[in-house]
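This part shows subunit A:
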Amino acid sequence: MADAVLRTKKLNKSFGALQASRDVSLDLRPGEIHALIGPNGAGKSTLIKQIAGNIAPDSGKVELLGRDVTALDTVARARMGLGRTFQISALAMEYTVLQNAVLGALGGQGRPYRLFRNVMKDPALLEPARDALERVGLSDDAGRRTADLSHGQRRQLEVAVALTLQPKLFLMDEPMAGLGSAGSKALTGFLDDLRQEAPILLVEHDMDAVFALADRISVLVYGQIIATGTAADIRANAEVRRAYLGEEDAA
Partner candidate 1 sequence: MTYILVLEQILNGLQFGVMLFLMAAGLTLVFGVMGLINLAHGSLYMVGAFAAAAVAGWTGSFLLALIASLAAAAAAGALMELVVIRRLYRRDHLDQVLATFALILIFSEGTRWLFGSFPLFLDVPPYLSGPVTLPGGIEYPLYRLAIILIGLAIAAGLFLLIARTRIGIQIRAGEADREMIAALGVDISKLYTLVFALGAALAGLAGALVGAIQSVQVGMGEPVLILAFVVIVIGGIGSIKGALAGALLVGMTDTLGGVFLPRLFTLFMEPASAASAGASLASMLIYILMAGVLLVRPSGLYGGSA
Partner candidate 2 sequence: MKTIRMLAMAAAVPALAAAAQADTKIGMITTLSGGGAGLGVDVRDGFMLAIEQDGRDGVEVVIEDDQRKPDAAVQIADRMIQSEKVDILTGIIWSNLAMAVVPAATAQGVFYLSPNAGPSALAGKRCHPNYFNVAWQNDNLHEAAGAYANEAGLKNSFILAPNYPAGKDALTGYKRMYGGELAGEIYTKLGQTDYAAEIAQIRASGADSVYFFLPGGMGISFLKQYAGSGVDLPVVGPAFSFDQGILQAVGDAALGVKNTSQWNKDIDNAANAGFVAAFQEKYGRLPSLYASQGFDTANLILSALDKAEPADQDAFRSALKAAEFASVRGDFKFGDNHHPVQDIYVREVIKEGDVYTNKIIATGLSDHADAYAGECKM
Partner candidate 3 sequence: MLTREYMLNWAMIAALLFVPLAAWTLDEPFIITLATKAAILALAGVGLNIALGQGGLISLGHAAFFGIGGYAMGILAAHAQNYEPLFGWPFLFEGSNQMPLIWLVAVAASASAALVIGALSLRTSGVYFIMITLAFGQMLYYFAISWSAYGGEDGLSIWVRNEFPGLNTLDPIQFFAIAYVILCLALFFAARLARSPFGLALAAARQNEDRVEAVGLTPFTLRLTAFVISGAITGLAGALFADLNRFVSPTMLSWHTSGEIMIFVILGGVGRLYGPVAGAALYILLEHLLGGISDYWQIFLGLLLLLIVLFARGGLIGALAGREKAHG
C-alpha cells in the first residue's frame, strides 16, 4: 500500500505514567473513509493531535502523501493538504460565516501578506468560499455572525472551511456531534460523496454514521489499536465487543 495518503508508523506518546498512544499504526487510502472509534479516554484526541502536528510523538513516524512529516508543524501539514475539522468548533466567532470561509480560501491560496486589497471583494477568494458554503448548505447564512450560529451549523461551517483548502485528505474529529438526527443524516450523505474528492479519517461517536459510512474502521482502546477492518469485521470481532461495544451498551 505504498500509495496511502496518510500513514502512521508505531506512534508512541506518554504523559507521565499514562501511555496515550501505544505503537499506533494506521493508514488512509485514496477514496476511503477510515473511521477511528474508541471509548472516551482511549487516546483518540492524542492521536489526532499527533497526526495534525499539534504534539510530537515520543517515537514513531507520521507520513503524509508518502513524505515523512513527523518534524513538521500543523501549518506545514495543512499546506500539504491536510484539511481538518475540530471536535470543539475552532472558528473565528466574531466573523461572519462568509469571512470564515474566505479565511479558509486565503489559507488555501497561501498569500496572506497583502496589506491593502479588500479581502471581501477579492473574487479569487470569494468564489471558493461561496462554493464551499453552498456545498454544506450554509449559503443563506453567509452574512450571519458565527457566534450566532447553532451548534450544528458551526459543524457545517467547519467542514466548509476545510473544503476551501481543497485538501488531499480530511481529518474530521466528531463532525456529527450535536447535530441532531436530521442534520446527522444530511452530513452522512455529504461525506459519502466527499470521499471521492479526498479520503477522510473520521473520528466519530455516532455509530450509525460510522457503520453506514466507513470503508474501514479502527478501534482504539487504551492507546492501542485492537482491530482494523470493515464494518462487518468489527461487528464480529469478539475483542471489540468485549472491550468497547459492551461498555457502550452498559452505558
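Observations on the structure shown:
Going forward, contacts are C-beta pairs under 8 Å (C-beta built on N, C-alpha and C of every residue); 3 or more make two chains touch, one makes a residue touch a chain; residues count from 1.
With respect to how the candidates were assembled, all candidates are chains of the complex that A comes from, given by their letters.
What you are looking at is a predicted structure, and each value in this text was computed from that prediction instead of being measured.
Candidates 1, 2 or 3 all come from the same complex, and the one touching subunit A there is 3. Considering their complex, residues 52, 73-75, 78-79, 84, 86, 90-96, 98-100, 102-104, 106-108, 110-120, 122, 125, 143-145, 161-162, 164-165 of subunit A touch candidate 3.
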